[in-house]
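Just one protein chain is left out here, and the rest sit where they should.
To keep things simple, chains are lettered A, B and C as they appear, and every chain counts its residues starting from 1.
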Amino acid sequence: MSDYILQFLISGITVGSIYALVGLGFTIIYNASDVVNFAQGEFVMIGAMSAVSFSIAGIPLIIAIIMAMMVTVLVGFALNQFAIKPAKGASVVTTIIITIGASIFLRGAALLIWGKDFYSLPAFSGEQPIHIAGATILPQNLWVMGISVLLVSAVLWFFKYTLLGKAILACSCNHTAAQMVGINVGKMMLLSYGLSAMLGALAGVLIVPITFSSYDAGIMLGLKGFSAAILGGIGNPIGAIVGGLLLGILESLGAGFISSGYKDAIAFAIILFVLFVRPSGLLGHEHQERV
Amino acid sequence: MRSKIATLLSITSLCCSIMISSQVYAGDTIKIGSFLAVTGGASFLGDPELKTLQMYIDKLNKEGGVLGKKIELVHYDTGGNPKKAVNFIKRLVKKDRVDVIIGGSTSGTTLAVAPLVKKFKIPMISLAGSIKIVEPTQKWLFKVPHTDRMAAAKVFADMQKRGFTKVALISGSGGFDKSGRTQSLALASKYNIQIVADESYGNKDTDMTAQLTKIRASDAQAILNFGFGKAPAIVTKNIKQLGIKLPIYQSHGVASKKYIELSGDAANGVRLPAAAIVVANELADNDIQKKVTMAYKTQYEAKYDQVSSFGAHAYDALMITLKAIKQAKGVDKKALRTAIERTQNYVGAGGIFNMSADDHMGLKEDSFKLLEIVDGRWQIVN
Amino acid sequence: MNLLRVKHLEKSFGGVSAISNLSFDLPKGIVFSVIGPNGAGKTTLFNMLCGFYTPDQGSIIFKKENAEQNKEVIYHSLHNMATHQIAACGISRSFQNLQIFFNMTALENVMVGCHLQSSSRFLPSLLRLPSVIKEEQRVKQQALNALAFCHLDHLANEMADSLAYGDLKRLEIARALASKPKLLMLDEPAAGLNDTETQQMSHLIRKICDSGVTVLLVEHNMELVMTSSDQILVLNFGHLLAQGTPDEIQNNPVVVKAYLGEDI
Partner (left out) sequence: MKRLSGFYLLSLVALILPQIFPDNYYLTVVGVFATLHIILAVGLNLLMGYCGQISLGHAAFFGLGAYSSAILTTRYQLDPWLAMISGMVLVFIIANLIARPILKLKGHYLAMATLGFGIIVHIIFVQTEALSGGPDGLGDIPTLSIAGWAVDSDIRWYYVTTISALGTILLSLNLIASRSGRAIRAVHGSEFAAQMMGINSNKTKVMVFVFAAVLASFAGSLFAYQQNFVSPDSFSFFFSIELVTMVVLGGMASTYGAVFGAILLTFLPELLIVFEDYEMLVYGAILMLVMIFMPQGLFISLGHQLTQLKKNYWPNKKPAGDQQ
């Protein structure tokens, strides 16, 4: 029984770190512009698909990945310039619909460019499973976990110790105040969308050897990323990571011990329970309504 | 108050303008209606099916059509959504006035429109797998693809031959997967096989190691995975990742090169039942299906990418329909239905069809070939 | 005869004690002002009186409607009641930063004020039974009267978000009055008003008091406080400094010291 748990944890952490990366993308955009970007899943898909196309065209893997990141960052810029910026000051619900419209639009574009087929990239360092105390893990899983930890710490460092990162956080607290102290809010927003798109693309490239990608692969990832960000407490980068990992582990334990058919139902039921107990997520700050 | 009345008029004018839009009446052509899941989760099925229909109808029209009339294909994409399928059937019958319908890539969409087909008394040939479409037999409803029961029977027969008595079952959440699972559970005892594990996964899931770990712990001697799309490829790779050495059986849902490509070398050794089309060039020259399958394969791969058994279903449905039209010398729905029902030893890509009043599919188990993947290529197991 | 009695009230926010051991009685039918420097605990007191914050200790009791038949006066203890229950006892308030229903017209805002004065339930409203139509007419008239009382009847059909700041202040008071409260709490009604508007506000407060509604006023504008209050309570860092008539408070040495500091 015990070697199950290790295997469940390993697959849970692998899937969880993907959700965490996507959740982190949600948090960055939410931090900068109070917008929950439902097109985040599409950033992951576009990153993966363009990386595959570049590598099929014969470009070596590393360069293909960098080019894929650039393509997705451009898409992130476009989303901010043409969709979010003109709709300044719109209500929560309106921005949700705008980002949902954007995700459908990007999916339609992907359908035209890449068609309906499934695409995959060869694993970065082979498919030889590694055995650890009864449980096995793929090298690609280690890549996913390793790079996720790297990216997460880079993002935390960026927001904590760089002036640019603080400027973005300032924008989210109060646009007008940020402008008063000379921060170019427009540029900061653009940067945050670019950063989140880059994160999404990297997540996409990391997982495509394991999960393959198609034009509509972004939907489920976007949904799980949103759940991870909410579970951890929207707006809190560490919350997104904890939420993502927890969601991944919950899913694999649920599938392992209770029933694999109800895997997602169990995960969402637990998220609901957490929200009822802590209405603003695990690590979300409970802001006191001021009258 | 006045602003509201003005805008209410804009609602009604919107509706009227749509009503008046084209009520076109086609000239003297044979109209074949079709509704396939070209996008969405089941695009794996609908896309090759549509391409096949369009390709062959263009070819036929260039050769003068049938009975001197041009054939017109009227197609709508359901994306696998039954609600849309019902809408489109009514549109095909009421608005486009089609003579016969080829369609329903998925069992869900086919079963959704079955009552309407009966009400409109129009013959329809479905391309979906579930046995519920032809059992109990419905007067106006036919089906070309092999049933999931036949696939399960072929797999269990081979398992019995190899002496396996304990088998693990893992299936997806789609209609095809679930009905395949039900048929396997029902049929296993006939081949004195015991299902020792019954796991399932979501078709969009990215990792099935949890379920497979439970299977590894059971005393299963082989694994049967009923599914289609990308999930079975992930299952195959996970099995290799977990170092599970049990022989793997798949369903005819993944009988395509894409499955081999995605699973990589984890696919080697996997056995699955499939129609002859998949192994067209490996068929022996005296195999009566050789000519038909090779013709279709070369035609399809000249224009599009690799051939898939789902495209072959559309090909068979179209050919059966055209043969019936010639036999019924016209498109009277009743005569057309009887002609289709009397299709006898038609050699198609999917197998040899012998339909009758109480068998609206006409394929026997032998039309399935058992294949094994040997270093990235199909090999027929006899 | 006391409308409201506060006994040993305690409230602190994580170590910072906003209100400590506060006790006072609020007699019926007067304008009772609470003054004190910023951070003295005025708004916290207000929020506790209407149930937004629950006190750590102490009790707040409020006279029940027509409780005098038997001589013993019955009081509600407010401190464990929900806001809407406290409102039902006859307490209403205006807010420091306007809490107007901007998605409605001025008239509809005040008609919401009549919520406690009307009783049509969900299902009858759905079917628009005659009883509902009759009550709608009555409520509309009652709201118009409250608007007229505050000189706003000409703006009845305007959307709330198109009204001027001064009008919105009086709209909030009209809405509170429409619920026919026994105690009306005004949270800095004169804030942001120019002199003439402050003058109008002072007349309005006096008019409200004369109509039988006890007024509890929190205000920084000393001129307004001194002219329209009957009794004043002075708070400093959550403690009761002094209580009395405007003249007593004006030359009470402790108050002067706290407010104007000591001359060396």
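Going forward, a contact is a pair of C-beta atoms (placed from the backbone, for glycine too) under 8 Å apart; a residue touches a chain by one contact, two chains touch by 3 or more.
Keep in mind it's a predicted model, so treat the numbers as computed, not measured.
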Chains on display which the left-out chain touches in the complete complex: A, B, C
Residue touching the undisplayed chain, where the options are A:Leu9, A:Ile100 or A:Leu169: A:Ile100
On subunit A, residues whose C-beta touches the chain left out of the figure: 36, 83, 86-87, 90-94, 96-98, 100-109, 111-112, 223, 226-227, 230, 234, 261-262, 264-265, 268-269, 271-272, 275-276, 279-281, 289, 291
Touch residues of subunit C, complete complex, unshown partner: 50-52, 82-84, 87-88, 92-93, 95, 99-105, 108, 111-113, 115-116, 118-122, 125-128, 132, 135-136, 139, 157-159, 175-176, 179
Missing-chain contacts mapped onto subunit B: 1-12, 14-16, 18-19, 21, 23, 39, 76-77, 80-83, 86-87, 90-91, 94-95, 107-108, 111-112, 114-115, 130, 132, 173-175, 177-179, 182
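FYI, only the chains that are shown with their structure count from here on.
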Top-ranked pair of chains - ranking by C-beta pairs in contact: A-B
Separation of mean Cα positions, subunit B and subunit A [Å, integer]: 35
Centre-to-centre distance between subunit C and subunit A (centres being mean Cα positions), rounded to whole Å: 49
Sites on subunit C at which at least two other chains make contact: none
Contacts with two or more other chains, residues of subunit B listed in rising order: none
Contact footprint of subunit A on subunit B as seen in their complex: 38-41, 43-44, 47, 173, 199-202, 204-211, 213-214, 217, 229-230, 233-234, 237, 240-243, 258, 261-262, 264-266, 305
Parts of subunit A lying in touch with subunit B, wherever the complex brings them together: 4, 7-8, 10-12, 14-15, 18, 111, 115-118, 120, 127, 129, 131, 136-138, 207, 210-212, 214, 216-217, 219-220, 252-253, 255-256, 260-261, 263-264
